[in-house]
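Omission of a single protein chain aside, the complex is shown with its protein chains in their original locations.
Let's turn to subunit A:
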Amino acid sequence: MAYFGNNQQRGELQELFADLNDLNFEKKKEAIKKVIAYMTVGKDVSQLFQSVIKCLEFQDIEMKKLIYLYIVNYSRQKPDDAIMVIQNFRKDVRKSENPLVRALAIRTFGCLRVPKLNEYLIEPLKDCIQDDDPYVRKTAVLCVPKVFEVSPELCPALLELLQKLLEKESNALVLANLIQSMREIEVVNGKQLILMNPKIIQKLLLAIDECMEWGQIFILDYLATYDPVESKQAEIIIERTLPRLSHINPTVTFCAVKLILKYLDHLDNGDLVKNLCKKISPSLISLLSWNQPEIQYTILRNISLILQKFPILFENEVKVFFCSFNEPYYIKYEKLDIMVRICDSKNFNQVLNELMIYLNEADPHFVRKTIKSIGKIAIMYDKALSEAVQILVEFAKNVQQANEPVQELFIQMQILYRKNRNLYKTNDSLKILFNILEYANEPEAKSACAWIVGEFAEFIPKSVDKMKEYIDNFLIEDRLVQLQLLTSGVKLYIKYPSLCSALIQQLINSAKDSFNPDVRDRTYIYWRLLSTDPEIVKNLVCSVPANSSQFQKDIRLWETKDLIIALENMGSISNLFHKLPNQLYKNIKIRNNHQQEAKIYKADEKQDIPQKEQEIKKEDQNQQIQQQPKQDFDLLNFDEPVSKSNNNKIDVYDLI
């Protein structure tokens, strides 16, 4: 590269070169420091390789550290020169009295990553793994995956050594590194390397008590991937893990929670499970109260996953998730989400009262989400319906401008009316909504309005005028609104045939010119139906659906088998995005899991066998819902073609 460098740079290098070869030790040292400084800022100093490694003959440890740093950086560019260093390394590893030097050498050695150098490395590495000093051992153990990555063919003997070490090692720090490096090799290798037996488990449990927090994390994390052979074993491991729940480091606590939650499946004592759940929930709640918002956020994202499998954990704790006024909004959004999730037939009142307060918040997006949440709760619990409508109507009274929350208000009110048609009477809700109809400007909200006008035409004064207003602008509307206007217009015509004959003409005339084939198709269907037999149209369009069970009740997000994988990766980035690891990282392998069914832990379930059945039922439901949720709401907003299953039924609704 010097060829491209300017004269000044070449001059610098020459100066360094001279200093490095100087006889004065201090001068050499200063020169090496300068070399490292250049290296850090990205200047190329690889030409000095030979001069630098010559300085290795000094036993000064500071100098050694610097030179090793240099070698690691440039060994791959100059593999042939790097071979010259080997002798020095081997001498350091074998002869040095100082464990620091031995460890330093083996650590650097591992970082060279040059295949043809690695064969010289195996023997010294073996020595280091069996070294007397734990500091050297812990470094050597981590060196194995480094070598394995570059030249796996050299490693079988090393792996055996690691396995042996696992049997006899007693130092907690070494054990933690050992577990971590063997796990890493397992992932690359695909073969199981850590052969668990009761003795090793015992040892690991002991090590958890002794190691530092990071080691604890490694070991707990590993144990959480292990499947205990029997209930008793699971119980013992859980018992030893419990003290970690009160560790000050959030990650340790979280790993402990992960391990215990996983092992609960293996326990056969129901009371014990309940007791454990009681112990876990305060720890999880504590994680939310002491930490900075970023960490709280990761915990909240995971809690919403945990809740899908363990509703029992927070059944009486909904207050914990009440938002306080000075929290960042990203925390508030998550809390809102979780509140809806843990809302049940007992506490919905409490939750709704809290949500009502949030409607006064300043952030329109948050208010919008709150309105949506109120709608969700009302759909889930029939008893909550009237109260939810009351809250929303109260909100509607104060609407003065077209903003985000108002759009959501129309959408949610429409859904609630669909669920229970009689709600229009509650608190004059229909009248109040009609007064603010003009504030709807998003397509979805507009189509909701159009539906309301058509559906309740007989209770709205001037409904025909309003429809006329809409139809005048038909062609500039969104497809979603156009479709709904068509249906609503036909409804109006059925209800007031004489008043609306001109209106329907105008509607059909403009609709058949729509750019959208769906709209045109539907126009022609109505047209023909109306001209053959209006009675059929009436039955089709103005009938009230018999039940409202089609509404999505279950708000679980994930399919069971994905949920299990997600829970295994609790705390990781993929969970933060609510995605599976393999969706986020293309080349990640997921541990095969034979478990297909997630056991749901609920508080109120008393008997075991019906519970199982219920679960299976839930499974089925869940699977249907997995396909349905989109459909349900599509059904309301006509957004996409309806899916294949129960096609006929939907078609009818489609027209309503």
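Things to note:
The working rule: a residue touches a chain if its C-beta (ideal position, glycine included) is under 8 Å from a C-beta of that chain, and two chains touch if they have at least 3 such contacts; residues count from 1.
Definition applied: contacts and distances are computed from a predicted model.
For the chain that does not appear here, its UniProt entry gives the protein name "MHD domain-containing protein", which is one of "Glycerol-3-phosphate acyltransferase 4 isoform X2", "MHD domain-containing protein", "Alpha-1,3-glucosyltransferase" or "Trafficking protein particle complex subunit".
Across A:283, A:447 or A:463, the single residue that touches the chain missing here is A:283.
Among A:118, A:139 or A:407, only A:139 touches the chain left out of the display. Shown as candidates are A:120, A:214 or A:456; the residue that touches the absent chain is A:214. As for the chain not pictured, it touches subunit A at residues 33, 36-37, 40-42, 61-62, 65-66, 69, 73, 76, 100, 107, 110-111, 113, 138-139, 142-143, 145-146, 173, 177, 180-181, 212-214, 217-218, 245-251, 253-254, 279, 282-283, 285-286, 289-292, 294-295, 298-299, 316, 319, 322, 324-327, 357, 360, 398, 569, 571-574, 576, 581, 584-586, 588.
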